[in-house]
Each structure stands twice: as structure tokens, then as C-alpha cells.
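Of the protein chains in this complex, all but one are displayed in their positions.
In order of appearance the chains are A, B and C, and numbering begins at 1 in each one.
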């Protein structure tokens, strides 16, 4: 599968490295507004740096990876779809629901294998939990508790352009909840405050948040986010059901346990997403490859991107207005 | 300390057994509307079964344990206070806020050592967590996550008279949140559904619930209840703060770990409250003794009972009306 | 059961406290060569301090607890047996095998309920492991791994009079192995060195030791002792069998887990034997009571005391001579 990579930042690098280890995928082109960065990314793959139009016009390109800035995602997705390329797009499609819906409609009108970069669906732990649910190991799923904490807040400039915590960070958890419930959400209630960094508050955002989702059949989900956990990247899910409970706990770099006067100590959780989701990123490209070859659905599609964005919009509105928001209020 | 016990049901038995092991406490009287039950409880202690008036009129009685039915708590509390007896009262004081407030005012006007039966404050694990917070081991407390699940629902007749899940079950967690935050709650938002037993729904109650509390300074608390966890009594607290996280995990009967083809298995959590909070019940009476001797505050007082009840009322209203309820709306 | 306590040291105090909480047992007499200590122990029980002869001559005494110095155990055991008293004796019966055998023969000739203070048999964790073995939960038992480490070495004077690590410390583990295997040991091989405190070496003892036991049917047991584990009292057993593994892991005071930059930390193990085996000491007296009332066998008897001593003797000889010692070489 000949791949063109749009963007040359950190996530693009992660995907490129994964592509390099997969003998089925060839990185053919790299395109980025910063030529230097593009060259640096292209070099180890023997890829060519090209202008953006080449990505979509060259018949030799089978698939496009969109890892450029958020503002460009929707347009590049639409161009890829119209050009008949398989595509893996980093989340979100756009911060605006109407723009996102338009892109999704365009893809539906030009059906291609379209994968959204919801890396949790590719994580070993969460995937095992999903499988165990499917096997009925805890009977009927009744509640989900999703805890997601970053080790440290992003730069304040990033925060300002991110659309806020619900669009930038919790969107992953919204997708996870949808994926695990496999049922529409009916209401969203969000609570948040600034406890980590007052600059985040001054930028109009929160750094600590709790959201409750209620599904149409009455199942309940708690999502909790913090922008700063001093001990590392805290990524856990607890699924509770009629016959038991499943918990996906944090990964650690090693299984070394140290016992001293201070206690019995396991390592802290892995530091951040590159450590925790490294294998998941690689799996995303493999998933796109499979969808491209088999003409099948990727694990997370553009529709999933759209639905997660609606939940982020609902949470944002709920927090702003201090009330429960019904999903049928959201475009 | 000469103790009179009002009530002869299961909780009264637990307290009486604890009194029997404490050389500082003498069970002098037992009073219950069912004479048989009272005799049975009194016998091993060499206690006398008496009419209810004797409990309050006999000068030899130093302290009264109120473990009769909920409807009688407020009146007996007031009589105990007027009679100058120390008193340990099972929660709640009443299901009605005005009635509770009146009782609390009466006690304040007739100051006695008055302890409320919030056993979590006496639990080894939760007390250790409270101490660790006080020592600043996780810096500033930012969020609390309280999970509390019963092994099986109570009889439906009990449910009907209980005031509902928030008054009967989550009231303990409301008190725990107040105790750990040590700061007033400003809003309460409740979500619930019937996923365990439809009879509970027909009785107008929910069996699965999530509540979000926001404190005046913006700290957040998630409380999750279920009436049925097949694996036992699930009683956990996670406190997250600026320098780390504290988790009070479930107790097990033994520390035996079994590894077979099925996996590496620790025992399930202790079965129910008698197993988990057995030592806590004993501690409650010791705490009352200390307050009586030292003329000090018990760990949980009638004011705490009143405040927890206000939170239960707010949660009930929030669920009914589908909205965020501010605590200043509540009497 | 009227109990006379011989000795007034730390272990006597632990047993006396347990007796005080058991309504079936009355501490009637205390006898010790130090009158002050005896008075102090007797007072809270309303017991009388008596000369040693009274313990054995007074018909009102049903049972005798021997917690005096090791050198007196054998004689007092014999006197108790001849006087027809039930008896609980701290280990060892004597440091000398012939003397021990003579005492055991005397007890056999004057059969009374005779319990040896092997507290591990009364420990919640180890008892659960024994039960699980009996239920066949790991099929046929094939190997045992027993790790037993003290938090700190005893005073050097104590070491000098103790008979050495195998007689004083590992004797408990020898008994545990015999109890769990329920089969005679055929060979003993001991290895040891001085790594903790050179004074222990100068006293002719080791502070770190490993012993291998082979049973008659070829099952294998590893025992490991150290006189100093900075993290507390390390008391673990691993039983491996044809269908799996059972591990009795260390107890901690609480179940509080702290996660910080330093890692995910559980408490260290309980500090020492008073903390870990407090409940086991209480259980020993209850076990003696049951044996006295039912005319049954205590969990650990004088014969068990004798057999454990033979293993200690074999280990001591093995270490001294640098060779495998067959149990049929030992008296």
C-alpha cells in the first residue's frame, strides 16, 4: 500500500515509524507546509517530499495519512475521498459540527476506507476489555467508569487553539464510551473547574472535568479528566455488569516490584501517549491496510469521528449552561 | 458507661456484640417493641428489658443507642438529648429535612455527645485515606471517586420504606464526600436507572446511580452506586490531588492468591457490611465513649446527619427534575 | 476453663490479653520468678500470683500456659501432664532432643490436651492455604517455598541462648512444612552465612539461611530465613502442585495504595509477629479450649514439637558438617 503522509509533526512521525516496520506499507510521499520537517520525515523511508496536490492527484497513492493541523483535516479528508484514496485521519475532523457533517457526507458520497485516529480502540488493554464484554464475561454492561489523566498540561497556546478539554482530550473517552456501549447516548452532563493551572481558566477552558453520559436504555457512564497527574498517564476503564466487573488498569514499563521501608512499590504508569499507545498507533495503520485490502470498515470511521464530536459539543454546552443536554439538541 | 439499647434488630445486635467486648461499656437496658427480640439481645449481657420511658428516665443510663426503625429516630434522639444522655443514632435522623432540622435544633439546645452511625468514618481503610490527605501526601485534593455497590438488593418492602437509594444507600457516600472534602458542596447532579430489578423501578426508585458533587471551591466528586455486585460488597474511594492519588481498595477475607489455568486470582471483596464494617461498628461505640468522657465531638455528629440528608434530598430532586440542583435550594 | 499462666514476659502478655477477650476462659493464677511482672500481668484479670507448685497442685486449675524461659518448658510440661492439666506450651519443648523425647513420652503416658505454640498453624493466611490444599485446589502438592524474615535481629544475648537460627526461628517453618506436607521428611540440607551482623557469627550462629527438605515421596521444600528485612516481617508461603499454585502473601495494616512520581505503593508488610500473628495467638488458646472440652487433638501437639526439633537438629548438623543429613540419623 503506497502511503502519502500529510504533516510532519510528532504524530506523523509516530505513524511513519510504524509504517516503516510494516512490510506491507511503503511511505511514498510526505507533504508539509514546513519543507524541512517534511524532508526529515521522508528521508529514512526514501520517500519524496511533494506539494499537497500531488498527494491527491497521483494515481500511485493508495492511502493518505492526515496528520496536519486540525483546521486542514476536513478539506484533506474530502479531497482524499473524492480521489478514491483510503485515508487515516487524526481526530478531530473539525471543531465545528456542521463542517464535520459536511465532510462526513462527502466521504459517504465517495465511499473509501476511512479511519479516524481514535487510538484507544487499538490499545491492547481496551481491546481486551471490549472482547471480554462481547464474550459476555460480565453479563449485561450497566456502567462504565473512564478515567483519563495527562501527566502535564499542554502549552497554553495549544490549549487556546484546541477547542477546549472536551474537544481535545475527552473526545477520546467519548469515542471509547460509544464503542464499548454500542448504543446511542441520550444525555450529556458536564462539570469542570480550573484546579491545575489558572492560565487554562483565563483561556476559557477547564483543566479538571467530570461528565455523565446516559444511554438510551439507561446505562450510565462516568468520564473523568485531569490535565495533570504527577505520576504519569492515567488511562483506565472499569466496566460493571450483571455478572461482574472488568478493569483495564495502567501499563508500566516493567514488572519490577521494590519493597523497602517505604512500602511495596510498582512502577508508576507509563509516562504519556507515545509510551502507552505506541503499539496502538502501529495498529491503526494495519487496520487501514486491512480495510483497504478487504474493502471493510476500519475500527473507527468518520461517522465515529462525527458522533464523538457531537458529544464534545454537548459537553461543552452542558458545562457552559449548567444543565443536562439532550443529544437530540445537538446538530 | 451504662448503655441502653433501643431496637433489637441486626444492627442493634452488631452494636451490642461490640459493647460486650469493650470492658468500659455495660449494656444495662434493652428496649424494643418486640419483647422476644429484646430478651434475646439482653440475655448474654445480663441486661434488663425495659419500656422505652425507662431508657430516658433512669438516671443510671449514661448513653443511648438508637437502632430502632427510622421513623422513631428523631423522637428518641430528642428525648435522649433532653434527658442529657449521650447518644449514638443510626442514620438517618429522619427522611424529612424539616423533621431532621427540628431534631438537630433540639440537640443543639440540649447539648449532649451525639454520634451518627456513619460507619465509613470508622473504617480502617477510609480513615487511613483521610489521615493521608491530612498529611498532604497527595497535595491539594482535586477529585474524589467513590464507588459503593451492595452484593444484592434489599427486599422490595424494605426499598419501599427506605426513602430511596439516595436516602438509604448513597447517604453514606454523601457523608464520606463531606468528611473528606471538609468543604461545603454547592451543586448536586444525579443520574439513575433501573438495571438490576424492575420491581425497584415499580417502587419508584432506581438501583443504579451516578451523582456529581461540585464543592464551593470547584472540587469535583463522582459517586457511583449499584444495588447488586455479584462479587460482593464493593467499597472503594479514589482521591486525586496535585501530587498524586490515594486509593482505598476492597478488603478480602484472606491474602491467598491462587494461580491456575484460569489466571491469578485473589479472593473477591468481603461479602457485605457486617464483614467489611464489623470493626467500624465497634469503633463507633468507642468513639461515643470517648466523646462522653472527654466532652468532645464524636467523629460524625447530628449536624453531619443533617447535611448528608440535605445532599440526599438534593440528589433525589435532581434525578426527578433532570437538572443540576444548587444546595442553597435545599432547606 | 480456669487458666494458670507461667511466665509474665511478652508472649505471656499476648496470651493473657487473648484470654481476657475470651468469655470461656478465666485467668486464675499467674506465676513467675519475677514477682513484680507476675503482679502486673495478673492485676487486670483479677488473677492471683502464686508459687509454681500451686499451678500444678490446685485442683481448680484446668489448664496451664507455659510461657516461661525455654529451659523450664520440659519440666513444667511434665508436671502439667502428671497433674492432668490441659497445657499450651510455647515452642520449643527443649533445645535437647533427648530431653524433649522424655517430656513427650511423659505426656503420652499421662494423656492430656497438649498444644504447642506453633502460631503459623493458626494464622488466617496459612490456614486458608492448608484448607485449599485439602480441597485439592492445586491437585497434588509438589513443592513448598517458605520465606520467613524478621524485621531485625534479636539482642545478641538472646541469640546466644536461643540454640541458633534453626532452633529459634526456622523451627516454625519446619513445623509449617510438616503440617502442609502431612508426610515425613527424609533428608535435610542446610546452608547459611553471616550477612546481617558479624556479632551473630561470633556467637557461632548464622543470620541468613536456606534449607532444602525432601520428603519420603520426593516432594521438595525450600525454606529461607533472614534475621533482617528492613521492610518488616516477611512471612510467605508458596505451594506448587499439579494443577496450580497457592501463595499466602504478606498482610498489611491497611489497603491504602498511594501513587506518586515514585510509583504505585502498597504499605510494607506488618511490622513483626505481634502485628502479624496477634489473632493467631488468640486462636491458640481457643484451640486448647476446644481440645480440653472435646477431648480432641490441638492443631499442634507435643509430638509436632518433637518432630520440628528433630528437623532443627538435622539442619544444624547439616550446616556444621556441610552435608545432606538423613532424618533417620536424628534421635
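Please note the rule applied: a contact is a pair of C-beta atoms (placed from the backbone, for glycine too) under 8 Å apart; a residue touches a chain by one contact, two chains touch by 3 or more.
Every value quoted in this text rests on a predicted model; they were computed, and no experiment measured them.
Asks: Please pick, from A:250, A:301 or A:318, the residue that touches the omitted chain in the full complex.
Replies: Answer from the full complex: A:250 touches the omitted chain.
Asks: Write down which of C:125, C:226, C:283 or C:301 is the residue touching the left-out chain.
Replies: Touches the omitted chain: C:226.
Asks: Touching the left-out chain: which of A:101, A:137, A:160 or A:323?
Replies: Here the residue in touch with the unshown chain is A:137.
Asks: Touching the hidden chain in the complete assembly: which of C:210, C:274 or C:330 does that?
Replies: Of all options in C:210, C:274 or C:330, contact with the hidden chain holds for C:210.
Asks: Please pick, from C:1, C:37 or C:194, the residue that touches the omitted chain in the full complex.
Replies: Going through C:1, C:37 or C:194 one by one, C:194 is the residue touching the chain not shown.
Asks: Which parts of subunit B are in contact with the chain that was left out?
Replies: 230-231, 252, 258-269
Asks: Could you please point out the subunit A residues that touch the chain left off the display?
Replies: 21, 124-125, 128-129, 132, 137-138, 243-251, 253-261
Asks: Touching the absent chain: which residues on subunit C qualify?
Replies: 140, 142-143, 145, 147, 149, 189, 191-196, 208-210, 212, 214, 218-220, 222, 224, 226, 228-231, 234, 240, 242-245, 322-324
Everything that follows uses one rule, which is that only the chains that are shown with their structure count from here on.
Asks: Going by the touch rule set out above, which residues of subunit B reach two or more other chains?
Replies: Where subunit B meets two or more other chains at a single residue, that happens at 243-245.
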